[in-house]
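Every protein chain of the complex appears in place save one, which is left out.
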Amino acid sequence: MTPRPARVQLFVTCLVDRFFPAAGHAAVQVLERLGVEVAVPADQTCCGQPAFNGGFAEEATAMARATIDVLSRSDDPVVVPSGSCADMIVNHYPELLAGDPVYGPKAKALAARTFEFSRFLVDVLGADLRTAPDGPTVAYHASCHGLRGLGLSEAPRRLLRAVAGDRCADLPDAETCCGFGGLFAVKMGAVSAAMLEAKLDAIERSGADLVAATDVSCLMHIGGGLHRRGSRARTRHITEIIADTLHD
Amino acid sequence: MTSPRDRILGSIRDSLLRAQLPAEHHGPAAGPEIPVATPATEALAAQFSAALTALAGHVHRASGAAGAADIIVGIARENRAAAFISWDEAAIECPGLLAALAARGLSRVTYDVSSDAGRRLSEVDALAGIGLGITGAHAALAENGGLVLVSGPGRGRLPSILPPVHVAVVAERRLRPSLADLVREEPRLLAGGSNVVIVAGPSRTADIEMTLTHGVHGPKHLHVVLMA
Partner (left out) sequence: MTEGALAFHRRIDAALADAGLRAALALTTARLAGGRAGAFGALPDAEPSRDAARRARAAAVARLDTHLEQFERAVTAHGGSVHWAETAADARRIVTTIARERGIRLAVKSKSMATEEVELNAALEQAGVRVVETDLGEFVVQLGDDRPSHIITPIIHRSRQDVAALFREKLGATPEEVADIPAMTAFARRTLRTEFLQAGMGISGVNLAVADTGSICIVTNEGNGRLTTSVPRVHVALMGLERIVATAADLTAVLRVLARSATGQVSSVYTNIVTGPRRRGSVAAEGDADGPDELHIVILDNGRSRMLGSDLAEILYCVRCGACLNVCPVYRAIGGHAYGGVYPGPVGSVVMPGLHGVDAWAELAQASSLCGACRDACPVKIDLPRLLLAVRQQAAARRLSPLWLRAALPLYAAVATRPRVYRWAGRAAARLAALVQHDGWIRRLPGPLAAWTDSRDFPVPAARSFLEAHLARKGGAR
């Protein structure tokens, strides 16, 4: 286990920053409550994943270098409230910049100290969380990049079990892609919609009030679908679900 | 003037120079861990039997030609087969079997397929109506209920593919845990005949609506007689 750091940097991610800031605020709250100081570099923007996935390697590289610069002024570990953005930094930055004599080593160094939020809580902080006495039933959707890129499976589930206890509902096909896929959702809209439908049906079968995930990208897609359907189920990011339990 | 062969090999060599193949971890090229001790024959027989039965094959036990012949005649009767094609007796490794079968009224049809195209067609066609094929086996594999058949003199291919019923008479000492074990033991086995086949159960398909049926082209019934 990595030694417990006194301070971390938060890489909030573009979608959390602009669309779901509450998830970012929740991340800060939870970390501070667990005794970790949170620094937020002001000039952070986007990890570059949309360009990377689109095959625009040059643009992705430019954004990668910029992000590496922002996060390398300090050696503090980086916590990311997104599996896919953490995967981008940890797995794809070193690959993208392999041929770069300056940024190659920097990318590797950054990758070594970057953690998705729930992994940081479980594997680094060994966080001990209280179960909230009551609340909605929660089903966990396993976002793909975190799951298969970072091996993220136990950590978020353990956190949810800790805070929601027996209010955890099993989501059928939890590890099947929801169909977001970044620009895929728009470039292949019809297929994305078909995959979303399967995910929404599974959510309905689970009977859960709340769908949790490590990625707001999945949640905005699922949430948009739930809202269009008029479903009573809602989406909530894992940082917020944990922060909810901190309010006594 | 280069040939297609030279151009293809040249193109491969050029590509390998540019190659962007991923770095591989080196290690033994084949096979995960070898089991420390080979299980006893009885354990292998039980595992083989369970595996083949699960695939809708049948396993019988016998010792001696008479016992084997009784079982085979029973199978022939069940399937209304009056005659059979087979390996030579030496290849089946059950001395006296063919005589015992003849004595019980089951007649063997011998063949040697011609290399002449026309004669070959009529010879093969003549074998089409025969209801039973009898072979031995080089090995029986416990892992998957498989039989290893090696073609060669006295060990034709047709007895195990043409008739709707295939009976293999196999000595228990030929049981092996798996194909990997067998190949480790006999590295030159797979090229030991023009045809080496591992048969795991009767022919099957699920092409229509994922519904399993047996006996599409290969035998519909596979029986193994394990000889003590």
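By written order: A and B. Residues from 1 in each chain.
Following the convention adopted for this analysis, contacts are C-beta pairs under 8 Å (C-beta built on N, C-alpha and C of every residue); 3 or more make two chains touch, one makes a residue touch a chain.
Everything quoted here is computed from the prediction, not taken from an experiment.
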Absent-chain interface as seen on subunit A, which is shown: 12, 14, 16-21, 24-25, 28, 39-46, 48, 50-57, 59-60, 62-63, 66, 73, 144-145, 147-149, 176-177, 179-198, 220-221, 223-225, 227-228
Residues of subunit B (touch criterion as defined above) contacting the omitted chain: 3-5, 7-9, 11-22, 24-33, 51, 55, 111-113, 115, 117, 120-121, 124-125, 128, 143-144, 146, 151-154, 156-158, 161-162, 179-180, 183-184, 187-191, 193-211, 213, 215-219
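Assume only the chains that are shown with their structure count from here on.
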Length of the line joining the C-alpha centres of subunit A and subunit B, rounded to whole Å: 53
